[in-house]
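Okay, structure first, notes after.
A single protein chain has been omitted from the complex, and every remaining protein chain is retained in its original position.
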Amino acid sequence: MNSEHICDISLAITGSGGAGSITAGELLLSLAGKNSCFGMMRRSFGPQIRGGEAAALIRISHRAVECMNDSFDLLLALDWNNADRFAEEIALRPDSLIIADPAAGDIPEAFQELGVEIIEVPMKALAKDITAGRPNMVALGLLSHWLGFCSDEAGKLIDQVFGRKGEEVTGGSRAAFTAGFTEPLIVAAREARPRPERGDPGNRGTRWHFNGNQGCGLGAIRGGIRFAAAYPITPASDLLEWLSPRLEQLGGSLVQAEDELASINMVIGASFGGVPSMTATSGPGLALMTEAMGLAVASETPAVVVNVMRGGPSTGIPTKSEQVDLNMAVYGLHGDAPHLVLGALDHADCILTTEWAVRLAEALQTVAIVLTDQNLAQSTVLIPEPKYELPEIPARVIAQPTDGYQRYEITDSGVSPMAIPGTASSTYVADGLEHTESGKPSTAAADHLAQLEKRSRKIQSFDFGGHWADIRGVGQTAILTWGSSSAVAREAGARLRAAGHEVKVIALRLLLPASPEKLAGELENVSRILIVEQSHSKQFHHYLRAFYDFEADTRTLARPGPLPITPAEIVEKIENWS
Amino acid sequence: MNSEHICDISLAITGSGGAGSITAGELLLSLAGKNSCFGMMRRSFGPQIRGGEAAALIRISHRAVECMNDSFDLLLALDWNNADRFAEEIALRPDSLIIADPAAGDIPEAFQELGVEIIEVPMKALAKDITAGRPNMVALGLLSHWLGFCSDEAGKLIDQVFGRKGEEVTGGSRAAFTAGFTEPLIVAAREARPRPERGDPGNRGTRWHFNGNQGCGLGAIRGGIRFAAAYPITPASDLLEWLSPRLEQLGGSLVQAEDELASINMVIGASFGGVPSMTATSGPGLALMTEAMGLAVASETPAVVVNVMRGGPSTGIPTKSEQVDLNMAVYGLHGDAPHLVLGALDHADCILTTEWAVRLAEALQTVAIVLTDQNLAQSTVLIPEPKYELPEIPARVIAQPTDGYQRYEITDSGVSPMAIPGTASSTYVADGLEHTESGKPSTAAADHLAQLEKRSRKIQSFDFGGHWADIRGVGQTAILTWGSSSAVAREAGARLRAAGHEVKVIALRLLLPASPEKLAGELENVSRILIVEQSHSKQFHHYLRAFYDFEADTRTLARPGPLPITPAEIVEKIENWS
Amino acid sequence: MDQAAQQIALTPKDFKSALKPVWCPGCGDFAVLNAITKALAFMGLPREEVALISGIGCSSRIAAYTSVYGFHGVHGRALALASGLKAARGDLTVLVAGGDGDGLSIGGNHFIHACRRNMDMTYIIMDNEVYGMTKGQASPTTAPDWADSKLTPHGTGIRPFQPAGLALTAGASFIARGFTGDPNGLAKILVAAIGHKGFSFVQALSPCPTFRPEQMLWKHHVKAFDQEISSNPVEAAQRIQADDGMSTGIIYQNERPVFRPGTGVDNGMGSIESEFTI
Partner (left out) sequence: MDQAAQQIALTPKDFKSALKPVWCPGCGDFAVLNAITKALAFMGLPREEVALISGIGCSSRIAAYTSVYGFHGVHGRALALASGLKAARGDLTVLVAGGDGDGLSIGGNHFIHACRRNMDMTYIIMDNEVYGMTKGQASPTTAPDWADSKLTPHGTGIRPFQPAGLALTAGASFIARGFTGDPNGLAKILVAAIGHKGFSFVQALSPCPTFRPEQMLWKHHVKAFDQEISSNPVEAAQRIQADDGMSTGIIYQNERPVFRPGTGVDNGMGSIESEFTI
């Protein structure tokens, strides 16, 4: 095992349906938390709806990590049924290790070819001897020993998790864990290797454990969302499911709609009623929402849409990640329809960005689309409690009762005070037809221009402050990226710096409106720019070209999903610039 | 009246509902055709659904014209009811002329301010004396005299048009016409002015009289469309209405769908069945179609969508024109979804571009969006018979019965032979999920990449020939534009050339894929570029930036609708470059 | 005069806005507007506590002609917009109005789902059996042999929907039909519909003299249902089927649980944030 990874280990647990690889993975990540580590976990499933093979892809480290590593140090296979399905997701190196059950048969060719060292542990047989013992708990024991985790903590965790299932299950799980933890084959193999340098113990402060969807949910309610409308779609469903009881707890509600056309219109209706409102969806659903998003823009009704990107086009690869709805989010509305597009950069940033988006949508009375992706949404992290500060953002400007109220009044800021139903004497009719200041439909050129300018100005002239991008490091080389590629780029940046390169990593959080002056400022002394994105057609690159000027030598690292971009790919591209 | 306009006169006829201004305008344009002229006519209506005030905006010229002129030489008002509604559309000059009925009361301030000469003709009173005589026919007579048209031709036309309504109506119309034609006030006023130089008589060849919607319809059926699905929307409805009986005549059919989601999916279904298929819509409808257009892209099913742009955003200004669905057409699909976007440049070009689009969609098994706008769609022209030649384009590649047929086979061209239901032994399942060559759903990175590349390559590597743009003139100054602004830019180009400027007018017909090398070639010696478009947010400009490099001094003339951009605006921008 | 008394004193005219309708002379929609404003005045509802939501179409323009809160949304989505508003603002009286195309063609899905969901709101379809706004195409209530649209030159050849029947099967808890030739009758129906707890559906036969001039004869065919309001869905279904679609009155009313999401009680964020910590 590569010593540079000793305090940063990537491991995969695979197994067929029901073998419990995901459960084992989850417990291992929790244990990592209890052992002062940080970590991250992705799940990968075969095509079956349920019960097919599954892989837990885990990274455990002594520092907070925000993306997966390039390759895996260790693969534990509960069995080999269809495990080759995961071969491309679990890149092993010649110095990686495989732990497998000899009873599971031959190791698939895809893994064998590498000449990786294999430790055979009869997990099934060990479990069989234990009442209610399961091989995945043996595996958890093996891995916990390998990682040097505390077995007491593991016991407590098992009690906590399986407690409800009764004595037998809990006891069996504990026993199976111990069988693995103390298995001589592993103990010996471990001893034969350099003990992992535990290095500095991780930050002992509070750790947060959540996935990107939950992060967005939290950001949304922090921002003030109290109504949501929902139509399920992978990988956004669990964000909606997370919101439902929590909105209710906060005195709000979530309504399951008949389709996305309904859900976005419900959001607009609720927001017209004065309640900050949102929905969440993914590409195909966002496509169905663009017409109504135009209505929200034209009628100046705040609305937030979290779009969790997945592989496209069309139904594409719903369970995998890609950064390919940028085009639609930025340009997908008909007519000249200025709105906001934000992209969350990592798990913690899902909270910040969504809260910011809600506040901006409310302040600017427009649509804010938050882009995340399956990578962020459905992987969990174990990180220090995220802290952030948002700039002051005014709340929705509410009209006080006035006679002669003009809903679409031309104001300096471009924001027209909004009357909320219930307010006496300020009744008005919101309209998607072009209108005068009072809201009367109008086809006059002057009214159209005035309202177009107002809707554009309120966004263009707003001071978005320093949150438009997240910038790390300095140097003449810049990596310019967005979304979930940002964490990868940051890790690449750190590695490049460690190797003596001066690299600046710029991740755009605010995509629309664009911030050309701010970026130009950041690029002043930059001579090389690498644009990184997970899209075959280079959507981000074309977006940048449309709104920004680049003088430096600009190149792209763009490729489609489903495999995430790795830090190594970025490092290589920079190192072999020439 | 300005002598430079003598052979190119712009006139407007306004009146309240039922006054017959549109009928008079239509007859005048027909008469122009019979008098060896060319021309164009737009209609403008007040907000009432029916029966409100209406204006016929007409340009008559001895050469073919493709856009309206900057201002109007003559305004004939049948009455002044709400005529100020049209004031901004009917720009008069101090040397313009107004013909009005003294019985109609005071001339609205908007028109009075200019100090325009006014001829008062008691049209109502003249008509009153004639059984079944109507003031609008008096007006037709006045204007025909003014234009030097042949009164015999007018009589024949009246017989032809009103014949069905019986003797009384026909006779009354003829008599009213004559009353106007011979009205001493007009005869005298006309004599007091320089007789219009008739110049070279216009091309005496066959003239075509049609609007842009009809042009698209003709192009579509020439291209082979035999099925259409329809959901009405202004200003695309009359294209669909035009198609319905004609498709039936050609052995095809049109189905009225319940909504746009249905219409686009019907199109895809029919095309899957082997029948070239299309629909037509406008912004809000296109928004509802993007999800299914992604399906057509992913499943590689040819589909054509004509989108007639109107004022946006949202419901916007449905009856007026704007070039603001470019963003959505180019970028509106989720995922990486390469497809075709074409823009028709003028009325004749509606035919060419739509035929081309159908053939390309069929050859490349993808979605082709044709953009036109209300300007083109609902104005009629009287032009020489349009002739054009399209490059050779292969028909849809049909799979012959084969065992082991692979629908999504990787081929050199990127085009995979398509089996049509009914073909034995080549059954397959079209899929919007990512798939292998055989069509089996797949989440594998290699399959995804292979299919993404294929779908992109078939378009990128196709030789689109010389039709990517329409280029007029040479020079160091280029006007770069698209859609209905093209005819305006061409007229501006002609004027600038007449004034001694060397100007090249480049109108992009093929918008996606972009043609960066071809445009770069055209811009080689260009030092100044003016980008012209009718959009507040400069959609075309941003589109160009995203896909093309510009070295010249590049400026924009971009403004929203509803008023069309005029040749004079462009001329001014170039002349005052500095 | 105290405030309540002041509100009761509102006349139908007070519920009209200053805008002049764009409707053609003789359009039935004027009478729907009159009936709504009459009903609201009669019920003594404060203007600011009423919202009228509409889609796109001639009829959908109606929102702008009233003086209550309004939203003129996009085509076919009025019910969804209204459902969101009502979910978030249960205190408001929510009315929805629009055309047969808006409600039964593009909006058909929201129609059946709104009936099923049974939120407390009133939906008025201003049925002229045609798409007026787009210049006269067949709608889902158009007879199959109406051949005056260029889009379907031989007629649609398709059996029309019976909106009341569809509403019943989909779950509406109040169903009525009115006629613009009898605006007082329509206003009375609206009072009952707005008063009903749950989703009330009112089909207002509203002629389009411009594209369906033959509808000017409706006044000779329209008659009152000769039966009492039914609370039995089977009976109501029979009555709707047996009728020629021209009988007016309240057909069906049967209160059932109203959908009201959330409790309105805010228990605070505290426990939510703590879920994230391990």
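Read from first to last, the chains carry the letters A, B and C; within each, the first residue is number 1.
Rule of thumb we're sticking to: contacts are C-beta pairs under 8 Å (C-beta built on N, C-alpha and C of every residue); 3 or more make two chains touch, one makes a residue touch a chain.
Keep in mind that what you see is a predicted model, and the values were worked out from it rather than measured.
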| item | value |
| --- | --- |
| Missing chain: touched chains present in the view | A, B, C |
| Sole residue of B:Glu88, B:Glu248 or B:Glu569 that reaches the chain not shown, by the stated touch rule | B:Glu248 |
| Residue among B:Ala192, B:Ala424 or B:Ala498 that touches the chain left out of view | B:Ala424 |
| Selected residue (touches chain absent from view) among B:Ala270, B:Val304 or B:Leu496 | B:Ala270 |
| Contact with the hidden chain (one of C:Lys20, C:Arg159 or C:His220) | C:Arg159 |
| Touching the absent chain when the full complex is considered, from B:Lys124, B:Arg190 or B:His209 | B:His209 |
| Touch list for chain C against the chain that is not drawn | 105-109, 112-113, 116-118, 140, 157-162, 165-166, 168-171, 233-234, 237-238, 241, 256-257, 259 |
| Where the missing chain touches chain B, by residue | 30, 33-34, 206-210, 214, 218, 221-222, 226-227, 229, 246-255, 257-259, 261-263, 265-275, 277, 291-292, 294-295, 299, 382, 385, 419, 421-433, 439-441 |
| Touch list for chain A against the chain that is not drawn | 47-52, 230-234, 237-238, 240-242, 244-245, 254, 256, 258-260, 284, 314-315 |
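Operating definition for what follows: only the chains that are shown with their structure count from here on.
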| item | value |
| --- | --- |
| Between chain C and chain B, distance of the C-alpha-averaged centres to the nearest whole Å | 38 |
| Shared-contact residues (touching 2 or more other chains) in chain C | 72, 74, 76 |
| Residues within chain A bordering two or more other chains | 261, 291, 294-295, 299, 431-433, 441 |
